[in-house]
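Dumping the structure here so I can ask a few things about it.
Rather than the whole complex, this shows some of its chains in their spots.
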Amino acid sequence: MKKIVISTGGGDAPGLNAVIYAVVMASNSRGWEVYGSRQGYLGLLDKDALVRLRPEDVAEITPTGGTILGSTNKGNPFAMPVENLAGEINIRDVSDRIMRNFLRMNFSCHIAVGGDGSLEIAHRFAVEKGMPVIGVPKTIDNDLLATQLTFGFDTAVSTATEALDKLHSTAKSHDRVMVVEVMGRDSGWIALNSGISGGADVILIPEIPFDLDKVCEKINDNELLDKHYDIVVVAEGARAIDHETIYKGDGEIGRSERVLGGIGEWVAKEINKRTGKDTRSLVLGHLQRGGSPTTFDRLLALRFGATAVRLAESENFDQMVALAGDQMCSVPLADAIKSRKKVPLDSDKVLTAREIGICFGG
Amino acid sequence: MKKIVISTGGGDAPGLNAVIYAVVMASNSRGWEVYGSRQGYLGLLDKDALVRLRPEDVAEITPTGGTILGSTNKGNPFAMPVENLAGEINIRDVSDRIMRNFLRMNFSCHIAVGGDGSLEIAHRFAVEKGMPVIGVPKTIDNDLLATQLTFGFDTAVSTATEALDKLHSTAKSHDRVMVVEVMGRDSGWIALNSGISGGADVILIPEIPFDLDKVCEKINDNELLDKHYDIVVVAEGARAIDHETIYKGDGEIGRSERVLGGIGEWVAKEINKRTGKDTRSLVLGHLQRGGSPTTFDRLLALRFGATAVRLAESENFDQMVALAGDQMCSVPLADAIKSRKKVPLDSDKVLTAREIGICFGG
């Protein structure tokens, strides 16, 4: 009999609960026990945050958003901010305490579901403390190179596409340029996929530094073709070619401010200034993280969870589950956390976008 | 045989096409002809903008957003900005030209679908020019006193509620305060209905000037009850009690700026400052105007359209169609445009909200 502990870390993504469901059910069918560590590693520091997960505890969680293991951003165990009685915050390494409790509880394996940050921590536990760890990749941004896709991405793109669908009619009724800023960190996947599917005129992604004059040219061309409205999708990480100018002129568009009006707002103002068209900007923000996972993401997350249990069974640790083609596989965690996946400029998606008339501004 | 001309004016609202559909079909079943005036009154100024609408022209438009009559904000015919060859813009009264064309085309009735602005113009045509006019009320804000409900409102509330549903899981996963700014102009209907249905902790509406300290108290109370995330819905027209201070301190939160970060952003920053909680703000903006109308709005819009045709048949002009209880009725346009509908503070909706623990900040 094995005892598994599962944790979820980093920003939430639709499908986290489906991973948990599959881990619990696939373990149960082998006669194993599963425990959930709430709030990242907290369950390995504080017994109150460690919960036994039986099949009845996870019944019907697959279609739900968020994670039943509670809030996820509680800091790095190797450098954890800890508050003392005087209210002072000190940085402490609690990794040994965590490993001790892991052994004391007699756990056979830790399944760590998380983004690159969480997976890196999991890998350190494997290498430095000898913890038997299996990683499950989670990022709505789809920017992990080691897996073809991650769960949460299809849901995020669907939410963005649905928003674009809604904006067409209102943009058209008012002859407006609607600028929509979507997530994606330093990669343009969400912008690219939702922009193509949602009928955008312009898509701006980090991989293609954009020239606003080309964007405005596209908008003016549309006018000549008697199309008086435009949909512009901007990845939060997109930057103009002449980025120095931008930063000098407007300190507000740095990354940290992105949710409260970032690059999208700047683009909207510039387009208005240069074309005279009425513009509006919209930041989809956390809408893209929420909601029930699409059927695609549920299936992927369930497969990831079941595959993680199979790796635990074969004691194939320090690995991350991944999707290759239509197959499940595993890759060493060390490799997985090394590099981000960017939109390849010669991919058929970018080519398709250009051929159907979408402007990238570069 | 009658000849109807229909126009849509002002901001778009889901259901406009359903009104057009019903007007065309209900006229067709009487053997009448219908013409659509594109871009507000433009079809009565320029023949190219006047289109014959037969049943086959409106097939399947009911579920679509926007308006097939094109962009709607083209100015007031009694004071129309007109550009001359030199590029100068002059304000001209083109109402007589419109009325002349109306008579020349032998129209029996003008069905004007629009908000308070458009309905006021329609009423002026009725009174000053003798145009046989019937109004159909359109506002997603539900702020017209003369009708219990308008189409577009249920769709806008649904979009906002769906957004709130999505934000719960992500707010919870990060122990965050999510502040969501919704539309509604000077009334709080969208905020109230979506906030109650979407499980908000706090709803801020123009009808109840809010005290941010009370809002923060609610958030702190939640912490004590072990609920570490909060959903705050803010109507775009909401204002703090001590509004002088706000305006002095922060010139950016005026109405005109609302789409690019208005009261919602201010509230989010203040909550962060006063409670130390991590906050995020989101402006739903034009998402609320777009998309396919809900079944409720379709039915209401179709009934409005058919009722307008019945009024045209009985030559009951200068009236607006309206909903009273579950019945169609009509009210004089003169009365309809007079007053806005505010959320009554003693309504059972507000009472219900308070009883289930929602804080209004006042």
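Each chain gets a letter, A and B, in the order it is written, and its residues are counted from 1.
Here is the rule we go by: a residue touches a chain if its C-beta (ideal position, glycine included) is under 8 Å from a C-beta of that chain, and two chains touch if they have at least 3 such contacts.
These figures come from a predicted structure and were not determined experimentally.
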item: Complete-assembly copy number [criterion: all chains share one sequence; 2 shown]; value: 4
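Note that only the chains that are shown with their structure count from here on.
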item: Centre-of-Cα separation between chain B and chain A, whole angstrom; value: 35
item: List of chain A residues in touch with chain B within their complex; value: 11-12, 64-67, 70-73, 159, 163, 165-175, 178, 228-229, 259-261, 265, 268, 280-283, 285-287, 289-291
